[in-house]
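Excluded from the complex is one protein chain; the other protein chains are retained at their positions.
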Amino acid sequence: MKNPYLPIPMVVKKAYSETSDRMLRTIELGFLNESDEKGFQFMPGQFCELSVLGKGEAPFGIASSPTEKGSLKFTINKAGRVTTALHHLEEGEEVGLRGPLGNHYPIDRFEGKNVLIIGGGFAFTTLRSLVVYLSHPENRSKVKEITIIYGARMPGLLLYKEELAQWENRKDLNLVVTVDWGDKNWKGKVGLVPNVLEEIAPSSKDTYAVICGPPIMIKFTFPKLMALKFPNERIYTSLEKRMKCGIGKCGRCNIGHLFVCKDGPVFSYAQLEKLPKDY
Amino acid sequence: MSQLAIQEKIREKAKELLSKKEVDLIIGFSNWTLPLRTTPVFIRTPEGTESLIWNSFCENNLATYIHKFSRFRVGIIVKGCDARSLTALSLEKRFNPERVFLIGVPCQRMVDRKKVTKAVKGEILRAEERGEEIIVEGEEFKTVLNKKDYLYPSCQVCTHRTPIQAHVLVDDPVEESPLVEIHPGVNQFEKKTFEERWRFFEKETSRCIRCYACREVCPMCYCTECFVDDYRPKWIGGGLQPQDLQFYHIVRAYHQTGRCSGCGACERACPMDIPLTYLTQKLNQDVKELFGFEVGLNSKTPPPLSTFEVDDKGDFIK
Amino acid sequence: MEKSWEPKILAFLCNWCSYAGADLAGTSRIQYPPNIRVIRVPCSGRINPLFILKALQSGIDGVLVSGCHPGDCHYLSGNYIGRRKFATLKRFLEYLGIEGGRVQFSWVSAAEGGKFSQMVHEITQEIKKLGPAKRFVKREDSRAIKFETQNSKDKTILK
Partner (left out) sequence: MMRRLDKRDFETFLESVMEECDLYAPVSLTEGVSVFKKIDHPNEVNFSQLLTQKPAKEIFFPQSEPMFNYERRGGKIQITSNEEVKRERILLGARPCDIEAISLIEKVFMSEPYTDLYFLEKRRKTTLIGLGCNPPLSTCFCSSAGGDPFLRSGSDLFLVDLGDAYSVELLTEKGMVFSKNKFLREADPEDLRRIKELEDKAFEKVGFSIPMDGIEKRLDLMMESFFWDRVHEKCIGCRICTYLCPTCHCFDIVDEGDFARGQRMRNWDSCLSPLYSLETSGHNPRPTTRERTRQRLMHKFNYFPKIFNRVGCVGCGRCIQYCPVHFDIRQAIIWTSSKRPRKPKI
């Protein structure tokens, strides 16, 4: 039987800073053992526990898509002990990884439907995974229109800038990038995500919405989605809470009787409505 | 005054404060489900004051709750030690003294329930205090114990039983003399050799389960992040390694230097019966000897470790 | 084995006096034992008792805290405040059964290179006499918890 607490060894293939404030760093991890790679099957929305031995472990959403073979990508915000240690990693160093954990975005339900993806700040990681997955030639035909609204505080804080530029040019993706405050080089939209959503007003007909961002953004975006007549069952979001084990044993990430790590992190708004408001 | 009379006076005063709306709530003691014990209650209505009681089992230091209720105007029933803790806390600017009303009760010294429990065979189901005696009853026994023999060690040495800082005293001040001169724990411990002392400390702390009850129950332990929870730097490990337990207990006690009122709440709270007051009492003695300071006697003198005298003793320094 | 053992001593030296004093000892070529490892701190008042305890727990055989003479503190009163902390801490550790000689304090000014060297000699000798620290030292093999039960009083605990 597999011990779910044992990390598998991974090697840092590439590590680079994402944003101008250097607080967000992306690391690309490669598998050291082939058998681990074969056993690692995941879908967009799932997360992993990364450990720097001696410092501890912490959960991170997988930013790469299953279609990108050979490596896993994580974008990490420097905040505490483990994330700082992860920021200090250099190429060639070893890290531990447990996963994939949790559930994923309900991609099978998206089939034949439109998808509206709303992201804010550095919560865009698993959404990037979703976009890359859906826009992959193999999967693109499965869904109809893909609309992406992505906002950050400043242009310098946008993640995956090169990719955003590529998506901009793609005809089969509707990408709207917005910032709260532009600078003199910024030519795109300026405005908060909820307002931009209101402005674009995508149709809710046959559309699933996936939303992920800071709590304040989510709080103001939900009403706008409601106003656009999105039913609760078709709005999905990904939650975060303090986690330790990631497999529903250690007890801290519960909301009501559900565990964010095991029963989530992806929940539909309909599910969330049934859960207690504060916990 | 008898305890019942004191209890009546407490209720009267609490009722008055609440009905005049001078305070939002009264923190006091009430009877509860187990014998030999009382529980803190928080009373907001004049009628509720009927549940306030006073006896020799009102052992909790209610000053602890000032942190939780500092945004209300509170009336607190205080013993000598509680009042001194509160004075020390007001020196550390933990609350606005104007919003706190102290109902002082000269303390008759509290009864050590653990000692009583050990004195009888079987579970105690009922206990009653009658003057200087405690009558404990179980299924198969009824014993009369002399209260004097079952007092908390920290209460035996107490020389500040009257809460002189209180806004109102419900009874006349009691005579301030200790039952024993030196804390029994300190006394016994000091007689041991170096080696024995460390072994005793080692053995006692090895039982610690790190529930941190001693920390939480202490009015002076209010740091939002305790050193045990720091992780940058990480001072101590999170497990049960003996040295980590010792580290915790040394620092917890040492952090009370010049702040501990000697109420003994830490020791009473411990589920594993680890003696703790022999540490804090020793520090209190040291502080008194070195700096002539006793905690919470007046609201002007700053705590000794936050100030200095130019001619402090320094003969241990090379 | 006994002979080759040399104590490790951690010295917290204040930036303005003792560190300069140690420096002076060096530049004047006054020799002192190499047992001390120096950590420079802004002031002896900066010393948190946790530093001393953590050092002892990590297996250091002795700790030295040294600062400016009373009245000379760069920050006016840092060493006075420190002195009260040290006095209580030293007494407390001795009370608990940790050898008093393991925790040492001194005042060394920037001009006292000779005193510094002299003092380090003394302290090193003293700690050598005490032998390697045993109490309170965290070792890798000490992770196992051993309880002493009432019926097994003769057994040794917590080796």
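All chains are identified by letter, namely A, B and C, in their written order; residue positions are counted from 1 within each chain.
The rule is short, and it goes like this: contacts are C-beta pairs under 8 Å (C-beta built on N, C-alpha and C of every residue); 3 or more make two chains touch, one makes a residue touch a chain.
Here the structure is a predicted model, which is why all the values come from computation and not from measurement.
A.B. asks: Please pick, from A:39, A:80, A:112 or A:231, the residue that touches the omitted chain in the full complex.
C.D. replies: Residue touching the chain left out of view: A:80.
A.B. asks: Among B:217, B:250, B:263 or B:295, which residue is in touch with the absent chain?
C.D. replies: The single option touching the absent chain is B:217.
A.B. asks: Using the touch rule from the top, list residues of subunit A that touch the missing partner.
C.D. replies: 1, 3-7, 9, 51, 53-57, 79-80, 83, 94, 96, 240-242, 244-245, 247-252, 254, 256-257, 276-279
A.B. asks: Identify the residues of subunit B touching the omitted chain, counting contacts across the whole complex.
C.D. replies: 30, 32-34, 37-45, 47-48, 51, 60, 64-65, 68, 114, 117-118, 123, 125, 139, 207, 209-213, 215-217, 224, 229, 237-241, 265, 268-269, 271-273
Convention: only the chains that are shown with their structure count from here on.
A.B. asks: Going by the contact definition above, tell me which chain pair has the most C-beta pairs touching.
C.D. replies: Top-ranked chain pair by contacting C-beta pairs: B-C.
A.B. asks: Whole-Å distance, subunit A centre to subunit B centre, using C-alpha means?
C.D. replies: Centres of subunit A and subunit B (C-alpha means) sit 51 Å apart.
A.B. asks: Measure off the straight-line distance from the CA centroid of subunit B to the CA centroid of subunit C, and report it in whole Å.
C.D. replies: Their C-alpha centroids are separated by 34 Å.
A.B. asks: Taking the complex as given, what residues does subunit C use to touch subunit B?
C.D. replies: By the definition above, subunit C touches subunit B via 49-50, 53-54, 57, 70-71, 77, 80-81, 83-93, 95-99, 104-107, 119, 122-123, 135-138, 142-143, 145-148, 157-158.
A.B. asks: Subunit C touches which residues of subunit B in the complex?
C.D. replies: 189-190, 194-203, 206-207, 227, 235-236, 239-244, 246-247, 250-251, 253-254, 257-258, 279, 282-283, 286-287, 290-291, 304-310, 312-314, 316-318
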